[in-house]
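Below: one structure, written as structure tokens.
One protein chain omitted, others in place.
== chain A ==
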Amino acid sequence: MASYHKPDEKTLQGLKDIANKLRINSIKATCASNSGHPSTCCSAAELMSVLFFNTMRYKATDPRNQSNDRFVLSKGHAAPILYAAWAEAGFVKETDLVNLRKLDSDLEGHPTPKLEFVDVATGSLGQGLGAACGMAYTGKHFDKASYRVYCLMGDGECSEGAVWEAMAFGAYYHLDNLVAIIDANRLGQSEAAPLKHDMEVYRKRCEAFGWNVYVVDGHDVEELCKAMWQAQQVKGKPTMIVAKTFKGKGLKGIEDQDNWHGKPMPKDRAVELIKDLESLIQNPNKKFSPELPNEDVAAADLSAISLPSLPNYKIGDKVATRKAYGVALHKLGESSQRVIALDADMKNSTFSELFYKAYPERFIECFIAEQNMVSVAIGCATRDRTVAFASTFAAFLSRAYDHIRMAAVSESNINLAGSHCGVSIGEDGPSQMALEDIAMFRAIPTCTLFYPSDGVSTERSVELAANTKGICFIRLTRPETKVIYDPKEKFEVGVAKVVRQSDSDKVTVIGAGVTLHEALAAADQLASEGVHIRVIDPFTIKPLDASTILSSARATGGRIITVEDHYKEGGLGEAVLSAVGEEPGIIVTRLAVNSMPRSGKPQELLDLYGISAKHIVSAVRQTFAN
């Protein structure tokens, strides 16, 4: 059993000095930008000093090295002190700190991964711990490495439910390489945080969630050094350090006072405050070098991942795209050790269980906590350690929308599969139906949105997603649909397929998922009446293959009908409209779910909500009546 060696007096004084330097730089930077959160930074100063210059093991010249300890600043508004810490470590130029928040500086108001030392963007509270859990899970179970993960949170932020989803996850998976710290400075933004300084309630809550807990004086560097060391000795449980601190600590007249959140120091007071802090520093020129990490992690493998075999379907076979997803995931798992899967207790509905049964060691059950599942996936995917696929019903991804939004700011490459889209799920009813998810994902900047219509194209979506940067969303269907593509068919992001055409097509109909099949059924019915329509499968809704759609529209008298198992706002119809909107002479009729749906048989619902073959036939006839 290792024994604790208390740091000597010089080291302790050095850490105190660094804490005060970090305070000074936080004040200077926020004065220069005339915005930011210096009082928030001041409560975290000793925590940051101890973490960066006593506890964590990392290469300061290579912040993103795969062997480094990880640090997540969940309370992202303390960005100035993060930047100050990296300046102290030598990675950021100290003179650059005053460029905080400027248009041409990477030192933004809240941390983004434009900076090498930021793995996940923060600033939207409650999301850092989930990402830290993903990093810790990866370190312990996939990389099997010695790096540790540290996550600094605020007390106000602990009102976010996502924090407690992550707490449950961390303990359930025995993430003893994870240390979270609550900077309990008592004050939130508009008033005190609910638990104020009731440290025993924090202790009991964290213990109740299965964590090892230390309650410490967050401004006592010696206590902090010891707690961090003790955490390293604990096996089987993650550690929470609840640090009692004071907002604005070290700033006379501001410490522990209301109404200082998000306010820079007034210029006339700043000079004096800085002088006071400087007077406390005994060794201004002493430099600390962080301890280097064990180099026990291989560099990330960035090679392309492909399906090991062709999709095993014949044209005409019936297979649900959600099942094809499971099959594809299993196949990719065979191709590459980097592929991991996560699910939110829906694995027997989403078919991620096919991966789970084959590779249980690479499957993370996240239980019914979708926000945390998304954050864990983001954490697992940082530094390219894994290629992560997380699945659940598409409707339940909407509760994780802020995490998804932040994943884009984090430049994450996670892949999300949402099954059971639309009214076509049938009897379960509207609470389970995703009818706004296309709108949701289209509005995410880095997103590629796959909406495959059969088993073959689904397998290729999964393969493409694994190799496509940015967030990938795959929209999957519950009912079985016919395979319409040959197994050898090639698919590309942003390339639509014309699945039915003739020399006398009168209208272009664009559908996806179940509505592509409804469109084909409509085409058959109309053909028997001598009317021909062109049918397009967009394959990806974003990016949308505008050029194929436009040339098809021009060949069919400028007439387009779109039909989607989604509400009319923000989905396939509006995507097509945006693509062709600037072209003259094109008329678009949009069929979509026209009101709040209800339980019923899938085909009944398609009819009732205006998106079945008979409605398409009717719409085609309407375009001539006008």
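By our rule, a residue touches a chain if its C-beta (ideal position, glycine included) is under 8 Å from a C-beta of that chain, and two chains touch if they have at least 3 such contacts; residues count from 1.
As a working rule, contacts and distances are computed from a predicted model.
So one subunit is absent here. Using its UniProt record, which name fits best from "transketolase", "Phosphatidylinositol-glycan biosynthesis class F protein", "AP-1 complex subunit gamma" or "Electron transfer flavoprotein subunit beta"?
Its UniProt record gives the name "transketolase".
Would you mind spotting which of A:R442, A:H517 or A:H615 touches the chain that isn't drawn?
A:R442
Determine which one of A:V409, A:I536 or A:L550 touches the chain that has been left out.
A:V409
Considering the entire assembly, which residues of chain A contact the chain that has been omitted?
Given the touch definition above, chain A has residues 33, 35-36, 76, 101-103, 105, 108-110, 112, 114, 121-124, 401, 405-406, 408-409, 435-436, 439-440, 442-446, 542, 567-571, 573-575, 577-578, 581-582, 584, 587-590, 595-596 touching the missing chain.
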